[in-house]
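Before we start, here is the structure in question, set down as structure tokens.
Here's a slice of the assembly, chains where they normally sit.
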């Protein structure tokens, strides 16, 4: 609120009916809590904070690529010092957020309150321990982008500028959190990348090495998608689900495999839409704007033309 | 400019020909003002500030969802205090911005200068008074998102993570400003959401309750669109205008109804484009990538296939 | 890291195996440097900083449109003072970044170290000297947007709110850097606009006057595209390359002309995809969702329907 603290021209006698608005907003909150069985929820914040998660991720990325995405005054002499200090602060802050998620999930499920510290520590320790591996994967992603784009001048330009690289950095961190029991934090990380790049990868998606998304705006990759190695994707590609089956009560069924499997060495051009649990065989090329709801063999070359021919 | 204040390596004797550049930029500004009849415009800022509008909206959203989107140290004990203080500061700051818009609009129209304070106060008071209602609508939107996405784990995840929810929060605030006489501020609010989410909803669009946009990047909803209750939309859907009719002087005609009407309980899948003042009847399903420029009956089920069949 | 400095709940005896993670991350960095022939790279930062570039561009934009995008307390009396001071600080900061790019490029190419100061000064001086011309072009772009959108109420709304205007402001600055020898900085500027607007214009693209992109999310314009005067483009339009030819070693060929030429007075509606070095003749209209990989005559009117008719 600090920025709102300037002197206002408002006639200070103006009455915004504050008491009434405050009272009605309280009523709305109470109704919501009653509707969701949270009337016994007393106390403070029980959800992770977007702001803190963003800071943690920024710090971790700086520690993973210190000389390129870390602070501009860093030198080779102090790289390790920076990495160690930054990671410790980031992991400790992450621990608090993981605890908030675990407690919140238990509360939401109606479980008896218990101490989730051990589980939270394990999640954070695994996250830290995976960072060198993630860095290794990301180096391969960067090389894939450099090789896959004729406009790329250097691997450094790729790391600094390409939204597809930003998206995969965030995804590999988010997927680690997702896989070890912090799916809400994972989703918050994914959405930070989505907002910055227009690339929407669900943290549950499994993505192989050497993955490259060019341009990227409008890409959607669903929760249960499985992507092999050396896959290249262009803007506005969707790897989505078909219409969702509803159960008898009319509620959508949740959690089953419903997104495509894309095997190794596939290229999917801009605007292609692939829906459902289909398999795109390895070494296939899916053309721009193609609409595909069935599996294709390895080494297929699918284009709008080829699709339109078939029904005629 | 604070961040530029570091010591530069530049040889300080380098001359950027500042005087010349400053002089020419002044010339460009004077020409612009002459071209737009603003030569008598002396004085200070006459336009609202993007930065301040963003702060106002952040504060209002924090006040509407205090425990989830407000400051992380908030507790139930002090919710009302936080809401009251935050709203008062935000509404006072908003009042200044509304006044700037009203004065600017009058100046642009060549109206005689007058005091718009009463009108501005009314706009802001109405905005404040509508917040409980808006909160109620947003609770319904959140439930719709939770029910409509198989990947959603909890209503809290939806509120914290879903760009479609961010977009509808901003839209409902923007639409209130638009409807009561502050269309420029409304547009600034909308564009903040557009930048963060890739979802572009004109503040003039009328949207019913229980609205859900999934993924969302590339969605465009035009100024005169009318959307019913319980509508679900996916990424890259356009509810747009057809080519614009120009008047005799070649200028586009402004302001008439030119975007679709979408009735209750419609689902529109990703990439569908619906153009012009057509009506999508209630309980219809519009398939992915469909291109539609005519009305459809209630309970229709339109897909690319069905469309392509018809001309053959 | 300042925001992470709060007191954490973490049991302070928890051991994140920091020494091991730090050691392995160092190993990953060393391997990367060895793989890319950077083992003799000792010292400090050798790449421009995204953060500083963003500040430079913000400052320059404020200087180019001082009363509308500059600080909210600016007055006509002090416009020139603000412009002169701001530009001097911004150009000095830019000089450092240009030097970093020139040194880095030479290092990457294996050139002997030399002093690139004269070249850097020339790039920055040209950048400063072009600003009045760029301002003039942008005024024409703003008028084009105002005339092209029936929803636009004023030229000021266009400048403050339209993502297409934001994108073209950034592009004209980026293109100047690109053309004078700072392509990496240019790309960083472009990607800042891409992230904010969802509009991805490569800084190499050549764009004539009176250019307007409406809505804009998902637009992609490639490096060698050439766009004439008074062109209007809608969201999700791609001016891209066809599949890239690879050389004998399997590497993509870089740098040749591979994107469309769009002549004067063309309109391209939403979702159209134009690929390859084709020419769209002047005064043509390309309809929504059209997929086009061949040249069209001047005054053409291409729509999905017209395309689908031909193969039948």
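For clarity, chains are labelled A, B and C in written order, and residue numbers in each chain start from 1.
The rule is simple: contacts are C-beta pairs under 8 Å (C-beta built on N, C-alpha and C of every residue); 3 or more make two chains touch, one makes a residue touch a chain.
Since this is a predicted model, take the numbers as computed values, not measurements.
Asker: Starting from the 3 chains in place, I would like the total count of identical chains in the complete complex.
Answerer: 6
Operating definition for what follows: only the chains that are shown with their structure count from here on.
Asker: Indicate whether more than half of the residue numbers at the chain A-chain C interface occur in both copies; give same if so and different if not.
Answerer: Since fewer than half of the residue numbers are used by both chains, the interface counts as different.
Asker: Using mean CA coordinates as chain centres, what's the gap between chain A and chain C in Å?
Answerer: Here chain A and chain C have centroids separated by 24 Å.
Asker: Scan chain A for residues touching two or more other chains and write them down.
Answerer: Only 51-52, 198, 217-218, 236, 271, 289, 312 qualify.
Asker: Report the residues of chain A in contact with chain B in the complex, numbered from low to high.
Answerer: On the chain A side, the touching residues are 1, 3-6, 8-11, 14, 16-22, 24-29, 31-32, 35-36, 41-52, 104-105, 108, 183-184, 187-188, 190-191, 194-195, 198, 200, 202, 204, 217-218, 220, 222-223, 236, 238, 240-241, 243-244, 251-255, 258, 271, 273, 275, 289, 291, 311-312.
Asker: Touching residues of chain A toward chain C in the complex: what are they?
Answerer: 51-52, 55-56, 59, 63-64, 66-68, 72-76, 79-80, 83-84, 86-93, 95-96, 99, 117, 121, 124-125, 128-129, 131-132, 135-136, 139, 147-157, 160-163, 196-198, 215-218, 235-236, 269-271, 285, 288-289, 304, 308, 312
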